[in-house]
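Only a single protein chain was left out; the remaining protein chains are all shown in position.
This part shows chain A:
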């Protein structure tokens, strides 16, 4: 089989016309966008995140409705919750799925060896990380927000007429639901940055899960005066302030929470960028 031998026309093409190719940030973004959607794992992760957000939100609303009809008030997990808190009940699961997706987008390049192809095409390297963040963040934001609003919409019908029912026009509802989406976007970008920093899916996921789920529990073991100083600034708690409809007095304000979580994101992303730029691929 000699399909290899390039035809004379391609030889001429080589000798004469050189198309004006050029790497630009926008094109790298286009590339990462296409790469993101061309993997089955992306669709599975986004589907799961959406499913968790909506399903857990709806289940929470149904549980709340039961508790309200049985006891006249919310108990246990849901004590003190309102329609927004119930709608965002699935955010704990959604954050894991989207965070892991973020880790895989970066670490997957290393585990498969694709990174060599990627960096050969974009030897300046950093545009690749920025482009990945610009894909993963907004997509997680959209999916997270859709999940939050859908869970809220369905849940609102279930708990309508109860004291905890809220409508979209109620104060802080839209802000909280969008805050939930934004939190998920930042978690996904943190996952991405961890993947770029550690270059390992297992390592990235482990650190992500530890940061989001284990560290808050560990900090709770600290003496309470310390805990109160540290706890609000943890990524998960700062994020919680972003989507809580009425933050507790010890928590940060939604804006401060966003600022703190954004700070964490920038920090980890800078670490990932440093490793990408400095270390041999």
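Basically, a residue touches a chain if its C-beta (ideal position, glycine included) is under 8 Å from a C-beta of that chain, and two chains touch if they have at least 3 such contacts; residues count from 1.
As a working rule, contacts and distances are computed from a predicted model.
K.L.:
Among "Na+/H+ antiporter subunit C", "ATP-binding cassette domain-containing protein", "Putative circularly permuted ATP-grasp superfamily protein" or "Catalase", go ahead and choose the protein name stored in UniProt for the chain not displayed.
P.N.:
According to UniProt, the chain not displayed is called "ATP-binding cassette domain-containing protein".
K.L.:
Using the definition of touch stated at the top, determine which of A:112, A:167, A:228 or A:246 touches the missing chain.
P.N.:
With A:112, A:167, A:228 or A:246 as choices, the missing chain is touched by A:112.
K.L.:
Where the complex has a chain not shown, which of A:80, A:123 or A:163 is the residue touching it?
P.N.:
Considering all chains, including the one not shown, the answer is A:123.
K.L.:
For the chain that got dropped from the picture, name the residues of chain A it touches.
P.N.:
Touching the missing chain: residues 1-6, 10-11, 13-15, 18-19, 21-24, 27-28, 30-32, 34-35, 38-41, 108-109, 112-124, 280-281.
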